[in-house]
Structure formats: structure tokens, C-alpha cells
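To start, the structure itself, in C-alpha cells.
With one protein chain held back, the other chains of the complex are shown just where they sit.
For clarity, chains are labelled A, B and C in written order, and residue numbers in each chain start from 1.
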Amino acid sequence: MRAVSNHNKKSIARTSLIRTLLFVAAILLVGAQFDAYNQGQLAVVLILFIGVLSVTLLTGISGQLSLGQGALMAVGGYSTALLMINYKLSLWVAVPLSVISSAIAGLLLGIAAARLRGPYLAGTTLVIALAIPTIANRFMSVFKGDEGLPVDVGYPPQWFSNLFGEPGYEQWQLYVALPFAAIALFFASNILKSRTGRMWRSIRDNETATSLSGVNFSRQKIYVFVISSSFAGLSGALYGLRGLVGPSVYPVSLSLLLLTAAVLGGIRSITGAFIGTVIVVFLPDWIDLVLVNFELSEQVSNYLPALISSLLLILTVVINPAGVAGTRLHKHK
Amino acid sequence: MNTFLAALSSGTSRGAIFALVALGLVIVWRGAGIVNFAQMGQAMFSTYIASTLITNGNSYWIAFFVALISGAVLGALLDILVMRPLSNKKQSELLSSESMRAAVPVIASLGILGVLQALAGIIWAAEERGFPAPAKQEGFTVAGNVLPFTSFDLFVVSIVTVTLIITTLFFTKTGIGLAMRATALNQEVAKLSGIRTNRTRTISWAISGAASSLAGLLITPTSNLSPNSLDLVLIVGFTAAVVGGLDSPAGAVLGGFILGMVISFVTFYSTPEDVFLAILAVLLIVLIIRPRGILGSKDARRV
Amino acid sequence: MKNRASLSRSPRKSIAVISAALVGALALSAMPAQGASTPGVSDTEIVLGMQLPQTGLASPGYNKVDDAMRAYFDYVNSKGGVNGRKITLVAYDDEYKAGKTVTTASRLINKDKVFAMVGSVGTQTHISVIKDINRRGIPDLFVLSGYSGFYTDPKKYPTTFGSLGTYVTEAKILGKYIKENMATKNVGILYQTDDFGRNTVEGLGIAGLTFTAKKNAASFVAGTQGSGLDAQMQQLKDNNVEVVIVGAVASAFASAVASSNKIGYKPQYVVISVGSDATTFQTILGARGIPAASSAGLLAGTISASHAPSPGEADDEFVKAFKKINDEFNKGPATGKAWDNNVLQGMNIGYMMTAALMGAGKNLTRPGIINYIKNNPSKLSSAALAPLGYSATTHEAYTGFWIGKYDATAVLKPIDGTRKMWTTDSAKGPVTELKYTRPAIAADALPKVG
Partner (left out) sequence: MLKVENLVTRFGSVVALDDVSMTAQESKITTVIGANGAGKSTLLRTISGLEHPAAGSITWKGQSILGKRPEEIVRLGIAHVPEGHAVISELSVEENISMGSLFRRKKYKSDVTAAMDEMYALFPRLKERRKQLAGTLSGGERQMLAISRALVSRPQLLLLDEPSLGLAPLVVEQIIDSVNTLCRTTGLSVLLVEQNANTALGVADHGVLLALGKVVADRPASELKADATLRAAYLGY
């Protein structure tokens, strides 16, 4: 019995690893074709992809709707910035450490949120998303208020440049984000296929049945929050490393952006998370490509990306709730 | 003493408006089982309509009633165009679970909020605007002392009180009010009783739309109008509704005044940076001690 | 058993293969550095980039600046451009969200290949990109922020130059005036809790004015002024504050006056220039049902400072010329092109930028224009009534301000009838009088660099 399940675990891990390596290869190949701007955009895709995965795990898989993932991203970002600035740590040390701190934040949030459901959870996390960034102004001396803490990915080490040539700034952002995104992808696809993933799905599908079958419901819910927060924190740390960690980097709208991406792509699948992230990140650029042909005032063109992504969100929920990746999923089941 | 009075008066008029916002949320929650995060987006939109009418030379009261009506129409439209098709989609896999059935309308309402804000931006927002009050915004003078309570504050408190009384009577004394409560509580039994539930739900959306438009009209004279200007009001209103009990209109009123006072006293006696943390604290305390809210009923559907 | 073993071997092999491919891909994907020609400059065009909040809570007022700048550039282009090159301004909305600023900056740099950044609005947002812009050697000109951290260490940010005086400088000058003229009065402050508000408090502190929270100092979170400032004004009233210094944006000043009006509180206001824009003030109060005549009455007597003429000074030659160009060339929406201080600022930046491009010569390069600006601040005159303060030790724009009082028609007039300029630094230096004669504007309203 145990041997079989061990074997299963191994084969799940192997499939996930292959999937991850293919993902990394694809990103590198595509990234090589891009100009510097799009490499930067691709880096944003990778960074936010991790954040969207946190939504996929929390909402899509375990059925808990949170609008406060941006606040958890801020926890990751501030931890990284403080570690890098005050303790002069390299980002390769600071980022993993800040994942731990966001996991702790997720634990606290999970304990508070374990008894909340649906709109209660959504609203409470929304208030959290709003309240957390104000802490930056409350404790000025540590968090430096609205000006925030400037941090960035810096330059690649010499050995890297010697081996692969000097990358551009955006390209280096991409390279820094890639290993973290790969690790996140590996973990996420492992979790989804494992027993834990099945258990979380059953939490979502039938809370009463799950609690009857002996699963410690609250503990599992908190566990989901911890894992999801770690993803959000990692994403937030990398997002801050694009130049600044501050309240204006993690606004409430960032939480909504993650949710939009997760829903558009397909809230139950990792592929969907990635597709959704690509859509929300590149949408303004695509709209611009079309708009070039029209004489539109700034007032119109500035609001178009928000208008279109919101419309897409509504249409997705009403017409095709399973999202872009959903069709595939339906066949699967 | 003056500070205390000022805080009390500001808390009262603010609280009245938060109560109205919370009431709008409660009505849709009871009528359709949805927390409508787009509500203040609808209010913002109809307040812009009123503002445009006034700018074009119409009287305040024409604009006032047009805004209330357009708030109701917008609410009804959103239900018919988005929420009703959504609730007819229950067969789909995404909506198969209880928790997702509650989450998906929230996502849809956030989408609606985004659309309304973008549209308002495209149509109106080159500049932040103000919005007139129908009564003087100068404090009453008592014994040579100017009190921080204005004719407009009095107007706000009285119109909100009247609205709350009318709403309560509507729900408890009229057939359609009963139909709405029945639909909210048990759709299947309501349908089997011959209640056209789709229609009662749309009416809930319309009433809530009018109530929140009223809140928008009452709050913008003391603040400014822009596509995002009512976002915070929604969050405070939501907190008020949860504190009072999401399924209780009386609770909404109580919650509104509690939030009004908390915000007012924190601003007056502590620093304004603490306001959001105070809101969060109130919310968490209530949810931990009494998750169904102060006046929420025992088997409130906490889905 | 055997079967299982082979099953597990094949993925292992594929993992190895893919890993090897990855290293190859990484090597392939590294691209050579860009070519040496100056980006954004061709024989016929100069492309400039700008980022500002055009939508969202921070946008009101500032969203007019780019249209005004573009209007001036269009005017220059209609006169043949600079050295035969037309000026194109690409402006992106960053919604005042720093995460977005990084993206728009990268887009301006890599996609639009701008020659320089000009007139970018905002403090928090600019902090997120200033290091990268400087590292790339891109000129970061006439930044529309009074945050001293951008300018006072030119070694750190050699390509960044401001277009405002710093908040500290202005606060020091106003602080000295208050100290000397209102010594007997009870002085308090209303400020927003960001760099702007805090720099104001810092400057006033250097001038010897200190405040106590909950007594004569009231604050609010920037962006929340929309919900009224009742509590803050009540507090100042209860503490018998007679002079209220306002370190906040214009919409907040309007809110403060509305709240004071409510409780019959009529202190003397002293407002940092950013917050005293008469148009914004009157627009906001006007829409609240306060007619222009009454709101002008509320504004009358308010003391403020400026480095430029007031937009209401209709007989100022720069104001006259800029207004004409604005009427003719501004393609912004009707409310966006309405003449006010934001439009004046935008025009002025356009004017200075044109001068800098002219001065840098036909062979336009990035180091070239930076050197020109650094070495010739005196040649970059504009509507400003003070000279540019660029030097080896600072890149702050204006260290000179004049102090004025609003009259009954909402125009800021020199406080004692004659305009006197004061100057100081962003540190502990003294406030002294400044003698400066602004070079006249040419008949064609184009800058002349000799």
C-alpha cells in the first residue's frame, strides 16, 4: 500500500518536473525572440503567474474567494526589501526568506478566515487589502511611508555574463523571475495531482461531506491559506524587485488583477492561470496595436484596457465560466 | 467637549449614509443571495448623471429623482443582463459546488464595477468634480457657538431615516415585500407558491440600486466625484452590513452608525492613518465573536 | 516490477535531455548589446517620453500637463521644429501605481525608443524608475515633483533634473515670512502624510516653526481628502489656531476650506504652491454649489508662494503668449485645456525642453544635452521668475519664490504690492533676497539660446 503510494508520488513529481522543464525551455526560447520591452513584460507575466497560481489554489481548487492577495504580495515585497536594505542580503537569500514570512502572514490570515465563507471572506480580505498598505504610513521609520523602499534585481554576477553574455536589464529581470516561477509551477502542479489537491477539491465541492469523512476541515483550510500566501508572497517579492516596494506598488486593484487573470484563463487549471496572466499583462499592448489605426482621445484610450478586461471577466463568468483553458478540462473529466 | 460634539455629529451624518449603503447590500443579499461589490459603482454612475443634468442647468431636484430612477434601472439591468443568466448556469461545472456558487457572482460584480468605472472615465472624467447639496453646508449656531452640524447633515439624517422606515414597511407589510423575503429565504418554496422569483430578484436589484444612488447623492456633496471616489464607501458599507448582520435591514442601520462613529472618533481622537486598521479591527472582532453579525439571524446562510 | 523500472527510467532520460536543451537555449537567448546611434533622434524627429497619472485618484489636475506640453511642442513643430526635427511626445498613464510606472518606462525606453524623459509627474512612481533611467544614461528632464531626494545628490542621479523648487525650499521661505510677520499668532498646520507633506513640515522646522500632533498639527492620508477634513479643521479650531499652513494638494485645500466654512472657522491660510491652484479650488467648490464669486471670496486673503507668475496675471507676457498657444494647439478635452496652473506648468516645461534641445545643437546626444543643461542653466530661462538652480551639487530647479496673497478675483498678487523673490537651499542655509530679471519672451514665443 505504502509502496504504491510512494511510487505514485514519484511519478507525479516526475510528470511535474518534465512539465516545468518544458515550461522553462519555452520561456527561454520565446524570450530570446522578444525585444527588451516584451522581455520585461514576459518577466511580469512570470511574476504575476506565481500570484495568479495563489488564486488558482485558493479559489479555484479549494473554493475560497480572496480579494486580498495583493496584501500578501506586499508582505513578501516588504520582507524582501527590508532584508536586502537593512541586512544587505542578496535577493537569492532574501526572496526565499520572505516566502517564509508571507507563509506566516497566511497562517494568521487563515486562522482568522477559516470560519468565513464566500462573500464574507471576499469582503474581509478586501478590507485587509486596503488596510495593510496603510501600515507603511503608520510605521514610517521602518516602512518609509509612501516613498517606499527602492530595490531592484541589480546586475547579473560576472560568471553569468561570462558564460551567457551580458543580458539587458529587462532580460535579467526575466532570468531572475524564471527559476522562481519554475519552482512555483513545479510545486503547484505537484499539489494539484497529489492527495492534498484532491482533499482541497473535496473541501470546495462539499464541505459537510468532507468534514464527515474525518478530514480536519479548518486545519486544511488554514493549510491552503499558508500555501497560497507563500505563492502570493513570492510573487510580491519579485514584483517589488522591479524597482520599488511601496504602497503604490500593491494597490487593491492588484488583487483584482490576479483574480481577473485566474478567471479569464480558467480558475481551475495551471495552464489557465498562465494563459490568464498573459492576457491581463499583454492586453493593453494588444489594444494599442489596434488603436494605432484610430484617432482616439487619451480619455477613451486610457480607460479601454480596464473596460475590455472587465467586460471579458463578465463574459467569461456568464458564458464560459471554465475560462480559456476550460474546454480542455471538460474533456478531461 | 467641542471635539466630542463634532465627532458625534460627523459620525451621525456619516453613519446615516453608511447605513444606506449597507441597506442596499442587505437588500440584494436577501433578495438574490449575492453581495454586490458593484453597488457603489452604480451609485457613482447615477451621481454622474445627476451632476451632468445640474451642469446643464436643470434643478437639483430633477437631477435627484432622475438619479434615483436611473439607479433603479441600472440595478435591474445588471440583474437581467448578468446575474440572471449566471444563476441559470447552475448546471455548469464551475458552479457545481456550493462555495463557487457564492463566489462567482462576486467575481461578476467586480467585473461590473470595472466596466462602470471605465465607462464613467470615458464619458465624464477629465476632472474631479464636486456635487451640490440641497441645503446649506454651514453649521447651526447655538448660543454664539457654531456647531459642526449643518442643515445638510440634518437633511441627510432625516431622508435616510424616512428611507429606512419606508423600506421596513415595504418588506414587512406588502405582498411584494413578502415575495422578496420568501425568494431570498427559499427559492424552491417561493417558486412553488407561484412567486415569479426572477422578477422579485430584479426588483431587489432595482430597490438596492435606488438606495445606493441616494447614498451617492448624499455623500458626494461632502467629498468629490470621480470614477473611483466611492470605492471606500463600499468597503465601509460592506463592513457595516457584516457587523450588523448581512441578512438584517435593522442590522445594516445599526452597523452603519457603528462604523460612522468608529471612523469619526478614530479620525478625531487618533490619527487618520488608523481609520482603515480600525475598520479591519471592528470587522475581525465581530466576525470572531459573532460571525452572523449583531442582528443577523441564526441560520443566516453563511455561504 | 521490471515494467515499472522502465517506466521510471524514460522520464529520467527526458529530464536530462530537456535540461541540456535548456542550457543551450539560455546561451542562445542572450542578445548582444544595442547599437551605438542615439535612440529617439532621427533627421526629422525627436521622440520624448513622459509618464503621469491620467486616470485614477491621483490624476485630477496633473492629467492636463501632457496636453499642454504637447500643445507647445506642436507649436514649435509648426514653426519648423528644432534643427529641422519635429518633437513627438509619447505620454503614458501610470495611474500613479509604481508597478505600472516600471512597465511604461520600459515601454518608452525600449519600444518607443525615446531620446529623453521629460516632465514625468509624481514622487512615489518616479522613485521606482529613477535608478534604472539614470543607469541607462537617459536624460530625465524637468521632473514634475518637489521631492528633494531626486535632486540633491547629482552623483547618484546625474541625468535627473527637476522643474519645481523643492517642497523644503518653499516651506523654508514661507516659514520665514510667517515667523517675521505673524509672530504673535498661533500657527498650525494641515498636511498630507506623504513626502510632500513631510518635506513641508521639515522646511518649516528649519525656519523655526514646530508643531505638535493633535494640537496645532493635523494630518490626513493623501487621497482621502475627498471624504472631508471635518475632524482636522475642528481640531485646529478647538486649539485656537489662527494661521493654518496647508501642505496638501489643491483638492485637499478646497476640502479644508469647505470643512472650516461649515463650522464658521476663518483662519488665515498659508498654502504651499501645489495646493493653491485657484482653478482647481473654484472648480471643486463650484460643483458643490458654491458660485465662483463666493469661492473667490473664500480664497481671498490666502497667502501662497510661486516661482512663476500666477496663471491669473493676464498681462504677464509669458502668460499671454502661452495662453494663446494653448487656445490654438491644445488638443485635450475641453476641461483639460482650460487655462490654469497645470497648463502653465506644462507649457513652461515644453518651453524649457525646446530651449535645451536647441542648446544641445544639431548633433544631439544624450550626454550632450545633459552637459548642456548642467552647464547652462542660465540660458534656460522661462516664465519662471527665478533662475534654474542646477549646479554641481544640486539639480533642483527653482530655489526662488515670491510670496503673494489672493485678491477678490482669485489672482495671486505680490504681498506688498511689489514682487520680491526669496531664495534658499533644501538644507539649513539662510533665506536671502534674490535679484533676478527674467529675460523677455521673443515675439515668436520660441526660446532663444545664444
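Quick note on the criterion: a contact is a pair of C-beta atoms (placed from the backbone, for glycine too) under 8 Å apart; a residue touches a chain by one contact, two chains touch by 3 or more.
Keep in mind that this is a model prediction, so the values were computed, not measured.
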Checklist entry - Thinking of the complex as a whole, which visible chains are touched by the chain that is not shown? => result B
Item to check | Option from B:7, B:78 or B:179 whose C-beta touches the chain left out | outcome: B:179
Item to check | Chain not shown: contacting residue from B:59, B:141, B:161 or B:193 | outcome: B:193
Checklist entry - Footprint of the hidden chain on chain B, which residues? => result 175, 178-179, 181-182, 185-186, 188-197, 297, 299
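Here is the rule we use: only the chains that are shown with their structure count from here on.
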Item to check | Pair with more cross-chain C-beta pairs in contact, given B-C and A-C | outcome: A-C
Next on the checklist: Measuring centre to centre with CA averages, how many angstrom lie between chain B and chain C?
Outcome noted: 37
Checklist entry - Among the residues of chain C, which ones contact at least 2 other chains? => result 55, 63, 193, 221, 332-333, 336
Item to check | Residue list for chain A, restricted to those that touch at least two other chains | outcome: 134, 137, 299, 302-303
Next on the checklist: Which residues of chain A touch chain B once you look at their complex with the stated criterion?
Outcome noted: 59, 63-65, 67, 112, 115-120, 122-124, 126-128, 130-131, 134-135, 137-138, 204-207, 252, 256, 259-260, 263, 267-268, 299-300, 302-304, 306-307, 309-311, 313-314, 317-318, 321-322, 326, 329-330, 333
Item to check | For the chain B and chain C complex, residues of the former touching the latter | outcome: 2-3, 6-7, 10, 51, 55, 121, 125-133, 137-139, 141, 146-148, 150, 221-229, 232, 264, 267-268, 271-273, 275
Item to check | Parts of chain A lying in touch with chain C, wherever the complex brings them together | outcome: 7, 10-11, 14-15, 17-18, 21-22, 24-25, 28-29, 31-32, 35-37, 40-41, 44, 134, 137, 145-148, 150, 152, 163-171, 239, 242-244, 246-251, 253-254, 297-299, 302-303
